[in-house]
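Only one protein chain is missing from this complex, and each of the others stays in its spot.
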Amino acid sequence: MSILPPSQKIWWKEPIHGIEITWIIIALIWCLVLFAWMPYWHIYGKQNLSNESYKTPPEVFEAKANAMAKAHTVRTEPKSNIPVVKPPAGSDVYMLGRLWQWWPILELEKNKTYRLHLSSLDWQHGFSLQPTNINLQILPGYETVVTITPDQSGEFAIVCNEYCGVGHHTMLGKIFVK
Amino acid sequence: MAMFRQCPDSGLFFHKSAESLMKAHAVLGVVYLLIGGVLGLLVALTRMPSLHVLNAEDFYLALSIHGTAILIFWIIFFEMAVLYFAASTLLRCRPATPGIGWIGFLLMVIGSTLVMVAFFRGNSSVMFTSYVPMPAEPIFYLGLILFAVGALIGCFIFLGTLVIAKKENTYDGSIPLVTFGALTATVIAIFTIASGAVILIPTLLWSLGFINHIDPLMYRTIWWALGHSSQQINVSAHVAIWYAIAAIIFGAKPMSEKVSRTAFLLYILFLQLASAHHILADPGVSSTWKVFNTSYAMYLAVLASMIHGLTVPGCIEIAQRKKGFNNGLFEWLQKAPWANPVFSGMFISLIIFGFIGGITGVVMGTEQINLIIHNTIFVPGHFHATVAVGTTLAFMAITYFLIPVLFRRQLIWPNACKWQPYIFGGGMLILSLLLLGAGTLGVPRRHWDINFSDAALQFQYAGTAITMMGIAGLGGLMAAVGGAMFCLIAVGSLVFGKRLDPGASLFSSFGFPMAASCYNIERPGKLELAPIEQTGDSGVQAKGTFVLALVFLASFVVYFFINAKYLSSIWPMG
Partner (left out) sequence: MQRNDNQSATQGDEPIPPMQQLLDNPFMLVFIGVLFPTVFYILWGIMEIISIPAVK
């Protein structure tokens, strides 16, 4: 009875059921597979989170995003008045989150690689790129750098999936891949 | 002075002051379950795109209250009752310092009330995670801190009671496995609350203006040592309750004390590391830290859960087979008392916790797979299987046992009791599965409008995702009906249930002790060792359970690799 003291004073030496020990071995093997999968994917997988990040004051990040936008804006999205920026392939690309928009809109080339820098100017936000479904936590004061290679063309949305106040559900961004 | 009474139905001994403390904590817990459940329903109906009942501001408020009231207040109040039960009642021992126990209770009441007041004032809709720098009112943090101090007091009284029991020699040998499970919960609770203090006290000072910056990443890392570890308290507590119910209903004895206790030791050592699940998509913390911690140091705590997942049904199977239900693989399960909510609640809790909660938890806690899951509604899908079915339903199940035994009241509406676990469990199953599905399609959690009707830019989720959110709402409605039935049965039985003991007055249902004449035992007889039974290989084997375990493993492997495949289809990144 599990609600009574063990029937033997020395229970450590009780024999173990055969199926119990078999199950423990099987389960342990599976646990080790699960564990090994993560380093394996770091080496052979193509989708990893980078370990590159910096402590970046919001105003510094904003200045960099502005500079990039100034240099490479190709047009302005009419309804929201957000610039659409087309940075050169391989370059450093900045996108900032703030209440309640992702700024600027990006236009990228398919199968080209970019260094995407992400940060927030105010509260925490969630970078959720849809419909490909990549989800990252974005914090104020920290800059994440991910190297991405869009391999599908089309129009992608960035939904904010970290609660950031009453306008949270209006916070959308765009990436066009041509 | 005689302070103990013995329950004539269960044979358990209750100490007067521990009994009152148990009752008070359990009743307060149910109050918060009720509050949280009502708001949960409103949240679920708002997330049904076709109904969308609340406006945005109310939705975020309701969600903040739902998470806090139900996840923190209901669960922890009830857990405190479990601790008093596991130490005082199971060990036949007086509780250490019951007076201080009441101070702890009071702190928990005041703390939780302050948090509720902060919510209803409207300026603290920050979700239960209260990520900085989004501010809540100071009384929000203060309330959480007071609540945590109260709970910490309960933990120390639990340890103190163990010491007294040992010193006064109230039991023979080692503490029962159920008490050991409660001890595991206590150990984890102490770490949890200490982490909470480390982060919430500075945050309180920040909200009062004494500190001008709280680092958001530091906050998240340490906050989740509180937020996630508190879920591990729940796991330990409800696993202990599974063992308790297996013992109460079937007289089941653990397959092996050594294996089950070692599994709990693995919890003590490694379970709390998994707080890293919440930091996997964050910048700055290295992959080495993430891989080590998210995997509970090579999944040793998952191993422990897989062990309990085998040994709990396994010990039931063995007990049933010894009673003669020995045909085929599953006669023991077919002939189990499915109409008894204590058993059905426990078994549904076990199955859904393992198959849905456990598998999805490990999959989304895999460092890279988290990229396709972080902050999607998949996450609530996962934890409604773990904490709303696993923990809450296990607590509901034991309540059906405690109402007659602890409160000495007969359950009202036996038919409703019989169906309640199925309605609650079934509704939650639907809710969980559909949230998991919608999350896989990228639907965000904590989001008022996935149609983005008043946003400047536009995006359309797949039609299936929208449909799934609709059906999830129906599952939520069904679960809410099950939850309401539980609250009505529990409160109704305390007020209107037939008294099983003349001393069980209305008053005594809500925390006060029963009439003095009930307490007629000075000192219960010493708790003896469990009777010897055949154990080990020579005994009956739990073959049916082993087959179930293999089915579980197969589902686990398949689901893991499906998600790994899905991950490989997103944009290459690194």
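Labels A and B are assigned to the chains in the order they are written; within every chain, residues are numbered from 1.
To be clear about the criterion, a residue touches a chain if its C-beta (ideal position, glycine included) is under 8 Å from a C-beta of that chain, and two chains touch if they have at least 3 such contacts.
Small disclaimer: the values here were computed from a predicted structure and weren't measured.
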**OP:** Taking the full complex into account, find the residue in B:164, B:285, B:417 or B:504 that is in contact with the omitted chain.
**Re:** B:285
**OP:** Consider the whole complex, including the chain that is not shown, and state which of B:12, B:39, B:222 or B:570 touches that chain.
**Re:** B:222
**OP:** Specify the residue from the set B:149, B:297 or B:553 that touches the hidden chain.
**Re:** B:297
Subject >> Selected residue (touches chain absent from view) among B:275, B:320 or B:432 >> reply: B:275
Subject >> Of A:8, A:66, A:80 or A:113, the residue in touch with the unshown chain >> reply: A:8
Original post:
Contacts of chain B with the missing chain: which residues?
Top reply: 159, 162-163, 174-175, 180, 183-184, 186-188, 190-191, 194-195, 198, 215, 217-218, 221-222, 225, 229, 261-262, 265, 268-270, 272-273, 275-276, 279, 283-286, 289, 292-293, 297, 531-534
Subject >> Residues of chain A (touch criterion as defined above) contacting the omitted chain >> reply: 8-13, 53-57, 60-61, 142-143
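One rule holds in what follows: only the chains that are shown with their structure count from here on.
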Original post:
Which chain A residues qualify as touching chain B in the complex?
Top reply: 1-9, 11-20, 22-24, 26-28, 30-32, 34-35, 37-39, 41-42, 45-51, 53, 77, 79-80, 82, 101, 122-124, 126, 128-144, 146-152, 157, 159-166, 168-174
Subject >> Partner chain A, residues of chain B touching it in the complex >> reply: 56-57, 60, 90, 127, 131, 133-134, 171-178, 215-217, 220, 243-244, 246-248, 251-260, 280-284, 286-287, 291, 295, 298-300, 302-303, 306-307, 310-311, 314-315, 362, 366-368, 370-376, 441-442, 444-450, 452, 454-459, 461-462, 527-533, 535-537, 539, 541-543, 545-546, 549, 553, 556-557, 560, 564, 567-568, 570-574
